[in-house]
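Heads up, one of the protein chains got dropped from this complex, but the rest are sitting where they should.
Right after this comes chain A.
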Amino acid sequence: MTRIGITTTVPVEIILAAGHIPVDLNNIFITSPEAGKFVEAAEEAGYPRNICGWIKGLYSIVVNRDGNTGDGIDKVIAVTQGDCSNTHALMETYELAGVETIPFAYPYDRDYDLLKLQMEKLMGALGTDWEAVAAVKRQLDKLRLKVAEIDRLTWEENTVSGFHNHLYQVSCSDFNSDLTAFEADVDAFLTKTASAAEYTDDLRLGFIGVPPIFPDLYPYLETMGARVVYNEVQRQFAMPFVTDDIVEQYRLYTYPYGVFGRIKDIEAEIERRNLDGIVHYVQSFCFRQIEDIILREKLDIPILTIEGDKPGKIDARTRLRIDSFLEMLR
């Protein structure tokens, strides 16, 4: 079976229907104990210092074969529109290194026909059809419902930590490359959670923006008496949208389109989940940092913007800012 690397969430149903294994390169990069070294390796290969750490990690994880999780990556689906324009050059440096890449573009204006065409082209490139994709979708819909239940337990029953909420939802980009094992893990987690004690943190936070490059962000917030009960982009990756039409499903998914669609989703969840404040994570050198202006203008809730560059623990200055923000909310 072919291992297909992905640079962000793509219609994973197509990869699975074609009989391939999806591998979210972000997840294997950030969970590696060598994450920092992957960034350095990309800089040694000539990647500029002032380029996003995620892009550098994605480069090294594919090109440095010995850094892969055993089986390597055979091809990469690179999202050239809707995620990050640096992916254009990332794709080109993959090609330079002899890695086959398949471009995928989310149409900025959410055009149904253009999105459908992109999905059809991806099916052609991987070798599958609508019927097979629809069958996989029905299977994944059931799994997505279970992950949506983990999310509900987080904000409504208060029995799931912010980190686990993040982890299970973010994993839905590739279902940890193993559907059966992931589903068993989700089932076991749901069983365990049924008897879990309620969290009693006094502050309820939302986390918006791309997933953080700091692995200890969620535990740190919890030691300070605050819990993340809404993970915006991770929840989008998990796609809790009820629709039979897979094109519509990827059209409802807010992340790859304009910020105003995201804002509508965030506003609804602030209300529904009764949030006290929001942490907006931005990645150094990312164009999405500019959107902080719009989010601050449009969202009527206290926002702390924190910035991460390289993988590693939260630095002292960011901790100080978090402490002050939580104090402000109290």
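As a convention for this text, contacts are C-beta pairs under 8 Å (C-beta built on N, C-alpha and C of every residue); 3 or more make two chains touch, one makes a residue touch a chain; residues count from 1.
Going forward, contacts and distances are computed from a predicted model.
One chain of this complex is left out of the view, and of "Dehydrogenase", "Activator of (R)-2-hydroxyglutaryl-CoA dehydratase", "Flagellar basal body rod protein FlgB" or "Peptide/nickel transport system permease protein", the protein name its UniProt record gives is "Activator of (R)-2-hydroxyglutaryl-CoA dehydratase".
Touch with the chain that is not drawn comes from one residue among A:138, A:152 or A:317, which is A:317. In the complete complex, the hidden chain is touched by one of A:131, A:300 or A:327, namely A:327.
Remark: the residues of chain A touching the chain excluded from display are 302, 307, 309, 316-317, 319-321, 323-325, 327-328.
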